[in-house]
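The other protein chains are all here in position, but one chain of the complex has been omitted.
And now, chain A:
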């Protein structure tokens, strides 16, 4: 087995002369699948009770993405040699770290059309969302008592809103249409004189739909209400411009854009100035908004990831769109009853949320052990409830149980997509063969007319 591996590894390095392509090859999980013989049971790994012959294909880019090697290259010196605290003012170590942090700040600002002074580093988009929702409302609590958000927001925004409700604030959770897009008239109607914040995410993490940010921004300007957006899934994937969107606050994340985990940023508008109550107290770093030492290597990584994203967004977008079409067409060519959840037109191409009618999502995930996909967001995939996002879309409960999210990214290859299509079709066919619902539909029975006994 070891010699086989050695031979295949050698073959790979011999065949690939340029470093860039071999790098690409290493990052692609398809290579791992093809080089390891799946029939060798003694080599198979058992994890969570499942036998896995090699590392599965990774198609869960909404949960997190691998670090781009170029990003890691930028980060490493700040772990090994330039390890100073960026807040140290008395020696070179501090100065060079500080300089690196400021460079990263401008790289991030550059990608979203902001000024570097408007960027605050945090531990991730969850923290940024917490600062935005709770921090703004608590700062303006004397006059503003109301928040407008949507039912399909990320858990951390919804949970922050719940927290505010417990403290006596009022929250309007706007419904969304069948396509997952918020109704602008309903949004306009829900704004009150005491509304202190409108929070709508740019790209949904589960279904990938893109909200009409510019239009929402215009409405917020009209009523002079601060607009916050969770752009963790949008950054580096769709063009983001804080002025065109008229956002006052924007949450950003490092690990969704091939940067490191554990770092994020918050955009805070300076003109007109938006103010927040700090959620983390301490040494007063990041202008007192987020105390705690800024992690230089992580921040440098996020900056490098943003610079790369700016350069390669067009190329990535085109490639990912092609792969998404390949995946969807491949599945649709062999299976009926495949539904795309959320708007098809207004969506980020790297997110394909599909429902396979008459097949339960969890059993499909269990069958698809060689493909790393999820049935929704990583935060809620442990619960048995169908996704609250899909329910907000008005997806039938039985269909909401059948969804799988395929996340395509920069390092996804055509081979991976083809293999994923093959395995998905195989599993869906197997499970439909086992499904009493599919059998009834084939017999011409309308499932919706049956009186089911609810458990």
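Quick note on the criterion: contacts are C-beta pairs under 8 Å (C-beta built on N, C-alpha and C of every residue); 3 or more make two chains touch, one makes a residue touch a chain; residues count from 1.
Assume contacts and distances are computed from a predicted model.
Chemist: Absent chain per UniProt: "Iron-sulfur cluster assembly protein", "Protein-serine O-palmitoleoyltransferase porcupine", "RING-type domain-containing protein" or "Ubiquitin-related modifier 1"?
Modeler: Per the UniProt record, that chain is "Iron-sulfur cluster assembly protein".
Chemist: Using the touch definition from the top, which of A:359, A:389, A:404 or A:421 touches the missing chain?
Modeler: Counting the whole complex, the residue in contact with the absent chain is A:359.
Chemist: Using the touch definition from the top, which of A:215, A:241 or A:398 touches the missing chain?
Modeler: A:398
Chemist: Footprint of the hidden chain on chain A, which residues?
Modeler: 5-6, 9-10, 26, 32, 35-36, 45-52, 55, 358-360, 362-363, 366-367, 384, 386, 396-398, 401, 433-439, 447, 452-455
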